[in-house]
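Working notes, structure below.
Here the complex is missing one protein chain, while the rest keep their positions.
Showing chain A:
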Amino acid sequence: MALRKRSMGVVAVITAAGLGLAACGQSSGGGGETIELTIAQNAIAGGKNAAAAQYIADWVIPKFEAAQKAKGKDVTVKFVPSGVDDEQYKTKLSLDLKSGKGADVIDIDGIWAGEFAEAGYIKPLSELVGAEAESWDGWAQIPEAVQAMTEFNGKKYALPVGTDGRVLYFNKNLFAKAGLPADWQPKSWQEILDAGAKLKSSGVPVPIQINAGTAMGEATSMQGVLPLLAGAGGEVQKDGKWTGASQPLKDALGLYQKIYGGGLGDPKLQQEAKGRDKSFQQFAEGKIGILMEGDYFWRGVVNPKTGVAKMADRDQTVGYAMIPAIEPGKGIKGQDFVSMSGGALRTVNPNSKHPKEAFELLAFTLSPEALKEETKDGNVRITPRADVNKEILAGEPLLTFISEKVLPVTAYRPPVALYPQVSVALQEATAAVAGGTAPDQAAADYQKKLEGIVGGAGNIAS
């Protein structure tokens, strides 16, 4: 009998514990008048994109809450920081959205829009928010190419946070030692290699560094193989067909071989798990001569105030040049110079309980007032708004250079859901070449993988 009583007691305790756990899983219900919003970015105080994290915490949140209060609404906003690789951020975000969770306002890379939309993780703003999204006054200030980044199947899924461009950065001090000019502007790939050879003979540890391999993910595509492919006259996708083991791809991989197989670059730096961060550090320490990177490098890496590898003398020491085609006129569309552009998007999570207020917060972060605040004190970037750019880029030579010289010749990645998988295959091809595989073989292996990704050879241009 005692045994029975004891067992019943155990069952009761387990049941009560189970009910308690179940209760913990339920929403607290809210029901009050306070609207709670969350905003997530891959930014964190003291770490990655620290300035953006600080701006959200110190300016956006108090200002937005005050503005809402003035309208008679009690809104509180919480920032959800991350400080991880973009791939990890994407995985976390996907899992959040898949399980019906995540912050109310989220930042995503523009290239994820297609696959997120197909998965139902994000919805067209007009469906989610209503007419306010279509009539947002900021659209009039955003160039069409930048607006296009927000679209999938003809519908706008987000607001653009900005755009960017790629250049060749170089260390003027190292160039001076190697007898190279401070206003260096190569006009062909051979001129890059020649400069690399001079840097090497002057004792520079790593003359040229161009992102390669899978360890740095999309950075390899954007700051490596895609600009080179464009420089050789190729596009990753054209007229609905994907580019396979084409001559432009072989040329691009051939340049990798000349750099990493010829002792001009450090292949190990590209293969390490934190290789990109390490290359930033080495550039800041004066060990790398030439580095192909986006404007993030200038703004977020070697920025004397907020960079992760600060260079106090950035403005005097770091030079920049446009990325040349393999030879003049041999780039895409017959261009002499090329670049790739992307940009982040900011959107409303379809799981948000307050989509309209979330959109208000989203639009608030892209108001002229907010963008000017975000980009002050040397934290300038190319915003999506022409009206703001005119004002803030005035004293910023690199971003003015990108805005005026690079963006007119830039290219965008295909806004399709398959692109990220294709991008990984391209990264693998560069990893193989940096590891010693011949360019033709790496290109053939890429084509084989590509066939599996895009549904057969019929979707690949020969």
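The working rule: a residue touches a chain if its C-beta (ideal position, glycine included) is under 8 Å from a C-beta of that chain, and two chains touch if they have at least 3 such contacts; residues count from 1.
Keep in mind that, in the parts below, contacts and distances are computed from a predicted model.
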| item | value |
| --- | --- |
| Candidate names "Multiple sugar transport system permease protein", "DNA-directed DNA polymerase", "Pyruvate dehydrogenase E1 component alpha subunit" or "Nitrogen fixation protein NifU"; UniProt protein name, chain not shown | "Multiple sugar transport system permease protein" |
| Option touching the unshown chain, where A:Glu36, A:Glu272 or A:Glu391 are the choices | A:Glu272 |
| Selected from A:Asn173, A:Thr214 or A:Thr400 as touching the chain missing from the view | A:Thr214 |
| Hidden-chain contact residue, picked from the options A:Glu115, A:Glu235 or A:Glu396 | A:Glu115 |
| Residues of chain A in contact with the chain not shown | 4, 7, 11, 14, 87, 91, 94-95, 98, 112, 114-116, 118-121, 213-215, 268, 271-273, 417-418, 420-421, 424, 431-432, 435 |
